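What follows is part of the complex, with its chains left where they were.
All chains are identified by letter, namely A, B and C, in their written order; residue positions are counted from 1 within each chain.
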Amino acid sequence: MTTASTDPATCHPGSPSPGHLCMPEDARKRAARRLKIARGHLDSIVAMLEKEDAYCVDVLRQIKAVQGALSGAGEVVLRGHLEAHVATASTRGDSVEIVEELMEALKYT
Amino acid sequence: MTTASTDPATCHPGSPSPGHLCMPEDARKRAARRLKIARGHLDSIVAMLEKEDAYCVDVLRQIKAVQGALSGAGEVVLRGHLEAHVATASTRGDSVEIVEELMEALKYT
Amino acid sequence: MTTASTDPATCHPGSPSPGHLCMPEDARKRAARRLKIARGHLDSIVAMLEKEDAYCVDVLRQIKAVQGALSGAGEVVLRGHLEAHVATASTRGDSVEIVEELMEALKYT
């Protein structure tokens, strides 16, 4: 009954889509936390751009910083996916599909 | 008197920091517009992560999409900077400094 | 006895390091082919740079093309690794280590 919570690859019993793989809760919370920080940072760049004396290189640096934060969030999600879903694929029997799906998602970096 | 508005490299006369290079207004507005769209997209990823059935690969794809939007905003800013400030550097006599500053900012892609 | 050749995660019996995971042969050959093409391309950039009238933007474009070829080779290797070694990790019991190792290698993109 509570096995779901110990198997990170399985959705919680009450999940709206029980048949599909769900993100490990820890990764989900950590990624959300990082994305909220990135959003706050993005707010401050938008505010910066409202001022007439914004300087291009300052804005570029801030955009890069947000991109770094998003990469960090992406790493959290990727690591969770590899551990919970890819590393267990041969047991489930969907290795080819899960690798194909991941390669496709990683392509457009 | 109104030369400032025709020279994109010069801040508007009433600018708080008249001695420094200011972002061309067009680039500033276009970058802001793109960053606001990216922020909305980021909000929707944060909302997605609040649901227990979020799926890693969907989240990865959305994060990549926001990174693409940020790259687009960065391109707008870079192009404005090159046209307004780098292309005019030898006239101002600060080529070495402005190139060094830009290379440093581009480094951490 | 010949199971090794059907299991892409296992080195060939006569391999110098039988205890360690070996790259699937197909990925190995395809990656080598792509890297040889990249090397030929790199040769032509070096030759281009020997001429006094080389133009910066042409060189930049050629360097980007080689980087694209290397990314393609990297994708072949990554896909082979995910299918042969990561997707089978929970069966071997080394999921944490193999994911950690991969995340570390992907970091410096």
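Note that in this section a contact is a pair of C-beta atoms (placed from the backbone, for glycine too) under 8 Å apart; a residue touches a chain by one contact, two chains touch by 3 or more.
Not measured: the values here are computed from a predicted model.
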item: With 3 chains placed, the number the full structure-file assembly comprises; value: 4
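We adopt the following convention: only the chains that are shown with their structure count from here on.
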item: Distance from the mean Cα position of chain C to that of chain A, given in whole angstrom; value: 25
item: Euclidean distance of C-alpha centroids - chain B vs chain C, Å; value: 34
item: Residue list for chain A, restricted to those that touch at least two other chains; value: 78, 102, 106, 109
item: Chain C to chain A touching residues, read off their complex; value: 75, 78-79, 82-83, 86-91, 95-96, 98-99, 102-103, 106-107, 109
item: Parts of chain A lying in touch with chain B, wherever the complex brings them together; value: 11-12, 14-17, 20-23, 25, 27-29, 31-32, 35-36, 38-39, 42-43, 45-46, 49-57, 59-61, 63-64, 66-68, 70-71, 73-74, 77-78, 80-81, 84-85, 101-102, 105-106, 108-109
